[in-house]
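A single protein chain has been omitted from the complex, and every remaining protein chain is retained in its original position.
For reference, chains read A and B in written order, and residue numbers begin at 1 within each chain.
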Amino acid sequence: MEIRSKKITKVILTVVMIMIGIGSIFPFVFMILSAFKVESEVLQASFKLWPSEWILDNIKALFVSDYYDFMQWYRNTIIMTGTSLLLKFFFVSYTAYGFSKIKFKGRDLIFMILLAALMIPSDIMILPRYIIFKKIGILNTMWAIILPSLVDVYFVFLLRQAFISIPESLSEAARIDGCGHFRIYFKIIMPLAKPSVATMMLFSFVWIWNDYMSPYLYISDVSKQMLSVGIQLFATGQVLNYGVLMAGATLVLLPVIVIFIFAQNYFVEGVAASGVKG
Amino acid sequence: MKKMRLLSLILVFTMAVNLFAGCTKADEDNSSQTTVDNGEATTETENGQETEDTSGKKYDGVTLKWAVTETGASTGENVELIEKIKEDLGINIEFTIVPTPKDGEIDRTLVSLMAGDELDIVYSATPSLKIYQSAGVLTPLDELAENMGYDMKEVFGENLPVFDGAVYGLPAYSDIWLTFYNKKVFDDAGVPYPEAEGWTWEKYIETAEKLTDIENGVWGSYMLDYNNYYYMYATQKGADAYKADGTANFDDPLYSEALKFFADLGNEKEIQPTMGMLAAGEYPWNAFAASDNIGMFVCGGWVTSLLKNHEKYPREWKAGILPMPYPEGSEASTLVVNGNYAIPTTSANKEAAFEAVKYMAENQYELGYGRVPARVNLSDEEITRYIEEELGADFVDDGITVEDFRAGWFDAERIPYPEKIIGTADTSINQIWFEEAQEYGLGIKPLEETMQSIQERSNRAIEEAKQ
Partner (left out) sequence: MKRRQLMETLTGYMFIVPYILLFTIFTGIPFVIAMGLSFVNVKYITKLDNIQFVGLENFVRFFSDPDALAALERTAIYSLIYVPLIMIIGFVLAVILNKGVFFKKSLRSMVFLPYVSNMVAVAVVFRLLLGARGPVVGLLLKLGVENPPILLTDAKLVLPTVVAIAVWKSVGLNMIVYLAALQGVPKALNEAARIDGATRFQQIIHVTLPVVSPTTFFLSISSLITSLQNFTVIQSLTQGGPGQATTVMSINIVRTAFTRFDTSYASAQAMVMFAVVMLITLVQWRGQKKWVTY
């Protein structure tokens, strides 16, 4: 009896979760399918999810707008994201190593201060950052978004925790062999912390690809703009048919969705690992 | 051990250099352009002064940057203009494209200028120009004009944008509001084309009612959700936004009448999309030209440039124009706003920019994009010739006559009211109107409360602006 009721509960809960799951991804399904629909079909009185005929015109139309250069935004965003990820890979891990594997005076105090900074709402800093960017000349360039992204305390924290959990004995052994800290960092610790580093790379990718506020505020030339801001301009700036709009949204979301599908585990485990230690 | 430390030092050093190299590269790009421009300009000016430059191309080879919106860059008008400038003055003008700021959104050009970005020419309607001037980013033109021996007042008269006693721009054209109509919609509804004489709002509404056919998706009337629509009826009745003591005058019943008047067009009389539809963004700003189911459209004269562009807006219907409707019982009036060219303080080449701006302000109307020149020194013959040959020529196919243009744009009897409220705290006030009118139009607030809110908030904004 017990086992059967347990199974029934499992089935019921599964159904409930499936509905919730579908609700979660419905907007994406709608968006992707609509990208292939004839305009009049995207929104109509009698709702049809599946296109009655698949057309590629919408996607083509994205690239021939007279007002906006969608491809340019795509290029900008890819370059910005790539640069940031490359820099972060080295920069953040290097720093996290310093906070975890080297003993020196003031280390933990400084780290605490950095953690406290996590609580500062970003709205406070938009104006001062604007002023600073202007002063050092990176306003209206992608560096205004890349450089601040390098100092995400969250990832320093994440990697530091990961490094700490690697046994000290390994470092000791290496040191006896004559390795300095840098070598230990690069040759031993980093390879062992692959999962956490992968998590950092994935989340960094998502955050910077989706960043809206920074490009919106700090980049003024439309041609230098990023996808998040671009798609908003696209949507509100001209006569557009809905199919093209959905195609645009799809292309913006596509890279993230694809990477997510392939790297699901890293995303989920990464969040879990950091969240619990809390 | 020592080797490793050295390696790590080098790594840190290279990283640091890379980072800062990235920063300075941006700097270099900016400054190199400046130096090149400066270099060319000085050599050219020197040349021009030494040898008697008979070709008049004093600034030949100079490159200037002009901030235009994405729509501005793609209409043929601006492209033709810079081509002409290249021909006649030898100056190269490059577009710097910026998004069109909507109510409540960031004006990128302005923020750019405040950050010190170099621009040589900006275009702005008078109300926005005032904001630029308050931000301290515009060059006063009086000195530049004097050095050239150019009498701005003679050419542009009262149209010159003067703030704090100095001239900050040269007006290229007056944008005068019109009624545009789709002749096919009229034909289908069996309604005769209206006459310009006595074209009041009441007649407009009557006509729109006859044209509207909701079942077939035809709107008799169409307007946008720009803030000035909400108070235009009051403006046309002669209401003043400010009382004699400088405080807001929106408790004048004319203003609540104006707001109700506009909202009713869509919400009650149903001759145009409701405020809800406009707020949801279902109808873009160029809906009239881009679709074929709108009967009439009341908006600024710039719409003619859309109608003239058959590439972007291929239409199978003919267009007609009428003057802007006015309230019955009041004198015939219309809304006017001047478009000006100005020179930011960040320009590295103010003299060349002034040459270009002067040329643009004086001659742009001749390109034939349906612009009404802001010059006051054109003779009657010149005007007639312009209407007959230029304006008329482009709209022959539509059947728009010289008389139509005269009635709409060159009627000396018609009172020209400024399109938007200009005065203390005008940006805030216009934003307040936009927000509050939406709330009223969407049924969130009753009319009385809305007007009270507008009055109170406007007075607060005026107070704050005075500090």
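What we mean here is this: contacts are C-beta pairs under 8 Å (C-beta built on N, C-alpha and C of every residue); 3 or more make two chains touch, one makes a residue touch a chain.
Bear in mind the structure is a predicted one, so any value in this text is a computation, not a measurement.
Engineer: One chain isn't shown here. Among A:142, A:158, A:179 or A:245, which residue touches it?
Structural biologist: Final answer for the missing-chain contact: A:245.
Engineer: In the complete assembly, which of A:62, A:156 or A:179 touches the absent chain?
Structural biologist: Hidden-chain contact among the options goes to A:156.
Engineer: Contacts of chain A with the missing chain: which residues?
Structural biologist: Residues of chain A in contact with the hidden chain: 6, 9-11, 13-14, 16-18, 20-22, 24-25, 27-28, 30-31, 34, 42-47, 91-92, 94-95, 97-99, 102-105, 107, 110, 114, 117, 119-132, 134, 136, 147-148, 150-151, 153, 156, 180-181, 185, 206, 209-210, 212-213, 216-217, 227-229, 231-232, 235, 242, 245-246, 248-250, 252-253, 256-257, 260-261, 264, 267-268, 271-273, 275-276, 278.
Engineer: Just checking the interface: what residues of chain B touch the absent partner chain?
Structural biologist: Counting over the whole complex, chain B touches the hidden chain at residues 5, 8-9, 12, 15-16, 19, 104-107, 111, 114-116, 134-136, 276-277, 279-282, 427-428, 431, 435-436, 438-439, 442-445, 457, 460.
As a working rule, only the chains that are shown with their structure count from here on.
Engineer: Would you mind pulling out the distance in Å between where the CA atoms of chain A average out and where those of chain B do?
Structural biologist: 39
Engineer: Give every residue of chain A touching chain B within the complex, in rising order.
Structural biologist: 66-68, 87, 90-91, 130, 134, 136-141, 143, 147, 178-183, 216-217, 220-223, 233, 236-240
Engineer: Over in the complex, which chain B residues touch chain A? Could you list them?
Structural biologist: 1, 3-5, 7-8, 11, 15, 19, 22-24, 26-27, 30, 70-71, 74, 96-100, 102, 106, 108-109, 111-112, 115-117, 281, 284, 286-287, 290, 312
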